[in-house]
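Have a look at the structure that comes next, please.
With one protein chain held back, the other chains of the complex are shown just where they sit.
Moving on to chain A:
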């Protein structure tokens, strides 16, 4: 190592020792979440072709690949095995398996038919007062709907994930990797129909589980997987939420129309955030596209709201002087009809077929912030 490099090592060490805010890392939360992942991994192995359609009170929803619904089929027709608990698939690689290579567009394409990538099979009804937003996500390998809340301003926010199994699929109770058993514990009937908790004979797993399953009116199984609930709410709140869930299939309107998309561009995901009641956060819709081996995201928020626009696409994150182009994340934003749309892509060359960042934004027709004006004729 030459002098310069020795100096760099010293400067890095100095930088790492610079003043830092108090850490928010929580080892107990990590252990709890880690236990949950072990549990879900175990379940996921046993999951058969599972379609889970979820929906929310605000008429938005997402779908799982392989759904039995007539409008939902995996793009390649192959069965997939998403987690029945709707576990976000954000980190599919474990420590022993370095992060996987970015999937190709063929692997990431969101399966849907028609012109709307979002459909709903169920909807939240009653939600607890702490609920601040309902999130919906569709991805190639799984979907989730979550009611997110805040209790006492703590970072351990409650999250309740609603999923619905396709007709004919019975969720399994599989043992945990440590040898602990998953146990069915009868729950009070939900609207007069069979219900049970998934628990364990092991105290550690039992403590981390707030997982309720119940029969839908048409005989399918629904599931509500909760975490972060106040201790006093862990039983009654999921039961009440479950009782309020309704089941119906519908397409979900989005705030734009999109035209002229090359066949090589595939919708690979959708996230919708809907504020609940007086939540300060505005709505937000994110659409992720796969172009070859890359993905890029387009974000829609009400014009004038900057709180939720990701820093990656905020113009104020101006290029730093003197930086090489390769390290900057190209972005473009535009306002129309009271909606702000931003797109960022790295490398930006992936958008060449659509005229670059601005060319891509130009293919959207924005419909305004009034959700009654949104459309299910999104693509085409």
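As a convention for this text, contacts are C-beta pairs under 8 Å (C-beta built on N, C-alpha and C of every residue); 3 or more make two chains touch, one makes a residue touch a chain; residues count from 1.
The rule is simple: contacts and distances are computed from a predicted model.
J.: For the complex's missing chain, which UniProt name, "SigE family RNA polymerase sigma factor", "Acyl carrier protein", "Formate hydrogenlyase subunit 4" or "ABC transporter ATP-binding protein"?
T.: UniProt lists the chain that is not shown as "SigE family RNA polymerase sigma factor".
J.: Kindly state which of the options A:20, A:231 or A:277 is in contact with the chain not pictured.
T.: Final answer for the missing-chain contact: A:20.
J.: Pick out the residues on chain A that sit against the missing chain.
T.: Counting over the whole complex, chain A touches the hidden chain at residues 1, 4-5, 8-9, 11-13, 15-18, 20-21, 23-31, 33-35, 37-38, 41, 88-91, 93-96, 98-100, 102, 132-133, 135, 137, 148, 157, 177-180, 202, 204-205, 268-269, 271, 273, 281, 286, 288, 295, 297, 308-312, 317-318, 320-324, 326-327, 329, 344.
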